[in-house]
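Subset of chains shown; positions unchanged.
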Amino acid sequence: MVAPPRLVLDGWYLAAFSDEVGRTLLQRWICNRPVVFYRLSDGSVNALEDRCPHRRYPLSLGRLDGDVIECNYHGYRIADDGVCVGVAEQPDQPKASTVRFPLVERDGLVWIWPGDPAKADPADIPDTWWLSDPGWTHVQGSVGLKARQILLVENLLDLTHETFLHPGSIGNAAVAATPIDVTSDTRSVSFTRHMIGIEAPPFYQKSMGLTSPIDRWQDGDFYAPGVFVLNIRLAPTGTEEPDGFHMKVLYGMTPATDTTTHDFFCLGRDYKVEDEELSAFQLQQQLAVMKEDIDALEVQELMVATDPGMIESSIRSDVAGVRGRRLLDKMAKREAAAEAAAAPARPQRPAAAAAPAGVAAP
Amino acid sequence: MVAPPRLVLDGWYLAAFSDEVGRTLLQRWICNRPVVFYRLSDGSVNALEDRCPHRRYPLSLGRLDGDVIECNYHGYRIADDGVCVGVAEQPDQPKASTVRFPLVERDGLVWIWPGDPAKADPADIPDTWWLSDPGWTHVQGSVGLKARQILLVENLLDLTHETFLHPGSIGNAAVAATPIDVTSDTRSVSFTRHMIGIEAPPFYQKSMGLTSPIDRWQDGDFYAPGVFVLNIRLAPTGTEEPDGFHMKVLYGMTPATDTTTHDFFCLGRDYKVEDEELSAFQLQQQLAVMKEDIDALEVQELMVATDPGMIESSIRSDVAGVRGRRLLDKMAKREAAAEAAAAPARPQRPAAAAAPAGVAAP
């Protein structure tokens, strides 16, 4: 058994699309914890650990009374900051609370910070201007993946797999045959792959009316721990930037548990932005391609989980993926060390409420 | 992961209803062990560990030959005391046996003692006179619960949950709003909740024709490790005892495994004892209410099992539940200490049979 790596908690993960969060309580697992998402009466999003501080019953099965969640098991009332403000029908006022997570809503996306809230800086969220720019349009969605997050990260950081897994849509020989240039820093890994004068893959022939030869750029940015943006440019060979067709695909690779992952995507384009038929086609194509990846990654998860310790081989096209993996390893080790140094690892958890006066050993 | 607590073995657990046990071998798991239940030719009930001492095949898949079970794998014949009395078709007479459990049958219930048989005293079984009293009638049944037993114990010892989980049937605001008085000793925890001049919940309006205001008593007795009896009295406000409607609900909370539990019930009443339509209604209502509890407890099990170590908050209405939990903790610790002190922990298991003469290393 190859145990899944420790998850990185100090980072902004994509948690939901704005239109998924409203006045109906939504449970979603993030980094091994159940989280309840909802909107406060002022319209802002809120997220708490989805366990009542009384007996751990999911708050998401309770009801929203203004900005307070009333637990449906015994009536604990939890305010938006996670603090218990009383118990329905009872005079008790327990000193108890659950964790509130830092959240940011921007460009139709809801971002969560599962780790130490003192380190949560909204400036670290990747720029997604194109999701709200009138010159762009996009489709979006998500699928569930029964595999550890790192396999998805490495899948996206080595796009040579398109040649083999996705030959009928976005892949062809040129992808694997064109080397990448890689740069990285302490929070990100980027690569560029500029394919010049190549044949147009089927997906792009249909959606853009391109005929070969074309230039195809795949410039990828991995923002650790869980975001990847692929910047795509396609144009007849020789066209000068900024002309050409541009697409961007943002992936939110958010661990649900150690071995399950949310795979969110937003696929945007700067051409034919009014063409709804094209949007429907792109959504269907994107989901078909992701299905091929999901199937492959779930098989790979089994192969990895059951392997007693094979040492992998890597080649040039793995440079971005290997750096991404090392970056996550380093971040996880840093968090583990910080956790070992300081006793209380879980953020925002107040001291346990004292036992009530009447509760004594019999 | 919050591991489930060690189960208490020294105690009488409800194992079956009398009409479930006959000449057909019945397998039921009790406290992590498979047990085979059956009736001897004199009509008495019997229970053995459901593993043949030969190769552990379930005796319950064998056949009953008089009072002997013949194992259907290789023909070991096991008498009612668990001792092997021969092997069908073969001359061998192995010295082997399986565990026989202390059993008591009373008032239509079969009780089992999974622990040290030397400590099994039938006088410790809760009195269930009302199950065979002609002035009473009852309905009964059981459901399977995929949760640790302690969650069911705490569910029943804090009935304020009726207000939230069961508002359409037996719960209303008065339950949560009325405090309890709690007493306890070394084997039991009792509480009384007397609601005076309250509105009648839907369930009781229908079954008794009561109109508000009424007096409603909920007097609960938890007999550790696994029995709870709720004594209910309903009457028009001001009626003197012993007048009024009386009901009793016995719950057998019997661990099947560490994380699954049998939830038996007998619901009795001392009014309209001939009314079979009312009995059918009460059975259906009771099962509907228990379904709401089962659903809640199975969700809670997941929340508890996946929690790395939340410290719970407790209030006054938890006093009975917290005392119940501590009582079980104390009993389990005492058994663990006794087991550590004495080597052979499993009762009634004789020394292993010696290898047969012909069996030698090659």
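Brief remarks on what is shown
Per-chain numbering from 1; labels A and B assigned in written order.
By our rule, a contact is a pair of C-beta atoms (placed from the backbone, for glycine too) under 8 Å apart; a residue touches a chain by one contact, two chains touch by 3 or more.
Keep in mind that this is a model prediction, so the values were computed, not measured.
In this structure file the homo-oligomer totals 3 copies of one chain sequence, with 2 depicted.
Heads up, the rule we're going with is that only the chains that are shown with their structure count from here on.
In this assembly, the C-alpha centroid of subunit A lies 46 Å from the C-alpha centroid of subunit B. Subunit A meets subunit B in the complex at residues 32, 34, 50-51, 53-58, 61, 70-76, 84, 87-90, 92, 94-96, 346, 349, 352-353, 355-362.
Considering their complex, residues 154, 158, 160-161, 163-165, 173, 175-177, 182, 184-186, 189, 296, 299-300, 303-304, 306-308, 310-319, 322-323, 326-327 of subunit B touch subunit A.
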